[in-house]
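Can you read through this structure? Questions will come right after.
Omission of a single protein chain aside, the complex is shown with its protein chains in their original locations.
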């Protein structure tokens, strides 16, 4: 059975399989803690496992962020260093290779604006290579970036625009930034997912329709995403599930008190919820009250992490200087 | 029993009482349709009825908006004319009286920004009375406006700021604009509520803490609100209620199949939902995906309606000219 | 001698040639007034004339706008109809041809944001052709649009991105929207220029570096621009010129009173001004105080004009409906 409650996080999908006591062969998982920050790794190894977990074969790394509203400067720097390190490992590029960053999403829908916001804070250098001497450019790689907009605004599939640009720019690697949908509230704004499988159809807050990956673009595609919303259907399913759990606990396991709900799996709850709300729910999102502020802070953290990953030889202060 | 699911709309509260077959004495209700637009009137007449419906004694008028994304220019003009007319009736002011408009809410949380957005589009004239000749000002009333911000940003209760300004400006009437929370999704962005009872504590997206009314400000206080969010707790309660209804229908009324849920009232569902989600839900809101666009359109409609209500003698084109 | 004071408006360049009593062969000019709105046409016919006036060979049409802050709804509609009509004439496309609109400029520098702002208000239809039946789409053309960003933000020449997209989308015509620099203050926000020569290097508020025209893109390129800034160097040159004129008038033509300034041409004034300010002036712009509001209003007018030009068979209300 596949996952019917939507999550863009491989770690959540993995946890749902585990909870449901599903077969986990073909999937490796590993948790660790570095500098007080939790890192979860999921490796999907077989097509059969990919279909079970609902994510393409590849590496998925989830870095837990400190609460952005409470974290000290030092804790945020630590998270930034960790994301940089994981990103460099996935990119695995020599320092002269060109990277094209794609900021996915709709900048006029706040929780979907993460990609464009990150792109606007990146250190962009590709155009300097024609203007500066070789000496001046030997310490950094060519980096370029676009925010292609979304289908409803452009009338052009994101994938078409990106392919057009990739064909002309010929980058060695593409890095996609996207806002994601999570299943549980406590992961919103609190997790960064990195993967080497690109963007799958249906992912992202706005539900991208076409894949952006090595097959479609011809170069490695790394994706970095942060959950900024939860599905309204998901939240009701979760509630339902919490309620039935609470009632089961109170009433004892075997009473018929709860009727059919007592035997329902979370997936069935989700199905019921989606069905009940189907006519209108699609136009609503569940998002933190202060999502404007959250996007500000997360996009800065993500942009810093990418800048440090792509310009390893530059100190933070040197990057600040270039960014002016 | 009082209403436990939160709604700022008297019309919704009235419908909930009706559905629950509650006592309606002390409450008058009237529906009509003008120019194709539905208008609902609720008059709360006794303290006892006020306590049952959860709204202070007074007049509540709900005007149904055409779908803002589909409406033609003419339909929007018709809605604007109707809101103006109802507003003028509530204000009941001779043309030389001063009106102070208060834009409540937090301008940096999009669904709470309705008040400040409306205020920024009003025709403001009070300061012209010291600059222009009497001839030039005889065709319009003095109008002034402030957006006082919210407690978390200012450290000052909104009521304190408004009282300070009222004491100096001495308006004849105060008009408060606020974003509201509705119970059902189809009312979000689709309804304007006018009332002559001011703003009650706990109303509004950001939950105002103190009342703004004739008692606290010393002059009549009219309020105009538009629902822009629904409570996350409410949405889950609604889902639960829909699900139980659906299951009842499928399973027949008398089977024990649904257990306790089959006998639960909506209020109990809401209670369960709130309880289950209590730890995190307070920080989340359920809002239309395109809330940025919605606030743009609604704030323009509301500002137009207020401008036409306050400057009856000026044509729309004359108001546009003044607004420049 | 070529024009040394910068203007992106062919009409201004033409007036400067006339004032300087320059040779006008190879240039045709025509003024008319329709519905109270002035239209100026300049046709540059020879390469030699193109070099004198500083604009490529082709048609330049300037439509004078009513003051946006004072105009009535009817006056704005009239301007909109006129711009639509001129645009349709330049496009000269059968109703099934695909148009790609390019919103040039930097959306985070307000006076340069016209292009992206216009694009966000266009009726986009190209993606509907794969989703709707032929019946449903027979009344409108495929329109798509991108805002490619600027070189400093993307690291990619705008021309590269546009060529990449043109190669994949294969439009029949490209329409570029750009914010321009004018020479005189009274044209800022008060004029729309249409031309069939595309965008020349050095044009636009941000000084585009590469041409976007039929030669570089392989399809006809129409450009629509509105001046939103004046050069700081230009404003000082103009002042200098006004001052010397005023002093000449006061002092009589032949006195040595004014020294060398009395014999200076505007170009020399501009040269002096640029030289004197050269070290810092490049980072400053001269712009209307209320430029945020101006961009709002102009982008709406321009987007309406384009929508009506591209969808001639749809009424304004039908376009509004589609835009939802």
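Remarks
As written, the chain order gives the labels A, B and C, with residue 1 at the start of each chain.
We take it that a contact is a pair of C-beta atoms (placed from the backbone, for glycine too) under 8 Å apart; a residue touches a chain by one contact, two chains touch by 3 or more.
In this text, all values refer to a predicted model and were calculated from it rather than measured experimentally.
Listed residues B:97, B:126 or B:214: the one in touch with the omitted chain is B:126.
Of B:74, B:160, B:215 or B:317, it is B:160 that touches the chain left out of the display. The missing chain lies against chain C, touching residues 108-110, 185-186, 188, 230, 232, 235-236, 239-240, 242-243, 246-247, 256-262, 272-273, 275-277, 280-281, 283-290, 292-293.
Listed here are the chain B residues that touch the chain not shown: 108, 119-120, 124-127, 142-149, 151-157, 160-161, 163-169. Residue-level contact of chain A with the missing chain is found at 67-74, 316-317, 320-321, 324.
Following the convention adopted for this analysis, only the chains that are shown with their structure count from here on.
Chain A and chain C have CA centres that are 40 Å apart. Residue numbers of chain A whose C-beta contacts span two or more other chains: 108.
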